[in-house]
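Just one protein chain is left out here, and the rest sit where they should.
Take a look at subunit A:
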Amino acid sequence: MVRNALSQTILEVKGITKRFGGVEALRGVSFKVNKGEVVGLLGDNGAGKSTLVRCISGIHPPDEGDILIADKPVRFNSPMDARNAGVETVFQDLAIVPEFDVVQNLYLNREIRSSNPLLRWIGWLDTKAMTKRSQKSLNRLNSRIPSLSEKIINLSGGQRQAVAIARAVSWGAEVVIMDEPTAALGVEQSAQVNELIKLISSQGVAVVLISHNMQHVMDTCDRAVVLYQGRCSADVAIADVDKNDLVSLITGASGLQLAESA
């Protein structure tokens, strides 16, 4: 596959453990994500997916274990740390302001200020520059968003997802983590989001995709990492498995042998 030509590890998680009180939510999870790879993060409810994502995105620092970005160990104490290191997370609520338009959301808290020193000092917004650059980053995603000055509340679910993904990518993210991006979408819009995922991965961005929809995982992912009771129970190439294999891995029916074969 063409993607393997890029096989350079961008994100590595090593032996991550996270405890909440007496409960061990994660017990030494390890996996790697290569540049431009789409990795499905699968697991039943309570398997530890959300906790793992929260560790990688800087919301909960892990108790033990390391996170490496491009082979360099990093420590995230806040989501901003993770973002600055190139890890963007698109959460289910998308973290977009419904009353704001597309450009305002793309540049929220990263506003471009006027080039005039005085105006810059008082925080004068350079709306023109932001609009121009937004147009560029949306073009790069073949976006179907009707207008940049459209408020988010007037956009469809798929378009909102596209705005959130565009924001992540436009900030130069090297790893984008997506939490159930298609959960609330219809068939056509899900397909659009899946296309978008393939597109950004073809541009070299690694994607970690959490999904319960096995068809989407089969359609978009290169590899699947399966969590079972806080451990990484399988790490398989999608080409080697079918939907039923994935389901039995998730439910723990056939975890270990496939993990070994992979």
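Just so it is clear, contacts are C-beta pairs under 8 Å (C-beta built on N, C-alpha and C of every residue); 3 or more make two chains touch, one makes a residue touch a chain; residues count from 1.
Definition applied: contacts and distances are computed from a predicted model.
S.K.: Among "Aspartate carbamoyltransferase", "Na(+)/H(+) antiporter subunit B", "Stage V sporulation protein AD" or "ABC transporter permease", find the name that the UniProt record gives to the complex chain excluded from display.
M.R.: "ABC transporter permease"
S.K.: Hey, which of A:Asp63, A:Glu150 or A:Asp235 is the one touching the hidden chain?
M.R.: Of the candidates A:Asp63, A:Glu150 or A:Asp235, A:Glu150 is in touch with the missing chain.
S.K.: Among A:Lys18, A:His60, A:Arg83 or A:His216, choose the residue that contacts the chain missing from this document, as touch is defined above.
M.R.: Only one listed residue reaches the unshown chain, and that is A:Arg83.
S.K.: Please give every residue of subunit A in contact with the chain that is not shown.
M.R.: Touching the chain left out of view, subunit A contributes residues 78-80, 83, 91, 93-100, 104, 108-111, 113, 122-125, 146, 150, 153-156, 159.
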